[in-house]
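See structure below.
For this view, one protein chain was removed and the others were kept in their places.
Take a look at chain A:
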Amino acid sequence: MAEKIAMRDAYGNALVKMGGIQENIVVLEADVGNSTKSILFGGKYPDRYFNVGISEINMVAMASGFAVSGFNTFVNTFSVFMTTRGLDPINSLIAYDSLNVKLIGNYAGLSDSYDGASHQAIFDIACMRSLPNMTIISPCDQVETEKAVFACGKYKGPVYMRLSRNANPIVYDDSYEFELGKGVVIKEGSDMTIIATGYMVQKSLAAARMLEEKGICAKVVNIHTIKPLDEELIINCAKQTGIVLTVEEHSVYGGLGSAVSEVLSRNYPVPVHSMGLTGYAESGGYEQLLTKYSLDENAIYQKVQKIMKQNKSYKLI
């Protein structure tokens, strides 16, 4: 089992490793390199590292210049600023022309907890999902982060990857194989399916284990690639278990829950419930915020029981 380190450290280390293998990688940063850990790449490859100061829109537009010149360009800042300030060139250059730019949104979800709502990204998936040509990755732990970075190195085209700030419990060991666009069943179950992304994968897994004691056997699926979505897997889960619950550290509007609902309503309609944020959060401890906004294992545990109860009464009628 890998040593527990923060997802951002895993990202920074992977970037350095990849920089040694691929000479066409350049890294751009907007003055938060110490936070995103892009600074690790800068220390090792200063010629290919450009810290452009606090100018996110400029940084993202600059990336398009590198990309059309043949460089695989990694752009770094907080998720919230990447997808607001950077959105203009992300839309009109990077997505429009399918440029080879990797937009790494760090401190996603509520993970920049103490900084408060101004620094928390709760709409980034919705934003990026509506852009044509965009791939969206949301790893759940440090192992998956490292594998996803290498997958980004190989993939040619625009990617938005959202990373959590923190050292979360580890789901995978080093033998894990990451395949872009493929969801992963991490726990089998037959009563219902919990589909989660990012840190919510661990929370869902913990909740599913608690549910076993209540006699509820939930399947847990990790969707690390939100776009393109593994539709086949999701449809199969719906066929096997009926009810689906989605869990994401993001708004319930436009994120993973919406994506799953869209797929199932078109292909195999079953009840889809979603957990996520419905408004802005606030400052506070990360785990405390997740609890307050019903995104911890206990909230998922309660929610699943409620859903199963409702479903039972529905069936009886």
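Assume contacts are C-beta pairs under 8 Å (C-beta built on N, C-alpha and C of every residue); 3 or more make two chains touch, one makes a residue touch a chain; residues count from 1.
Basically, contacts and distances are computed from a predicted model.
Candidate names were "Autoinducer 2 import system permease protein LsrD", "Methylamine utilisation protein MauE domain-containing protein", "Transketolase, N-terminal subunit" or "Spore germination protein", and the UniProt protein name of the unshown chain is "Transketolase, N-terminal subunit".
Which of A:N34, A:S92 or A:Q288 touches the hidden chain is settled by the complete complex: it is A:S92. Among the residues A:Y11, A:F41 or A:F71, only A:F71 touches the chain that is left out of the figure. Contact between chain A and the absent chain runs through residues 26, 47-48, 50, 52-53, 55, 57-59, 61-71, 73, 88-89, 91-93, 96-98.
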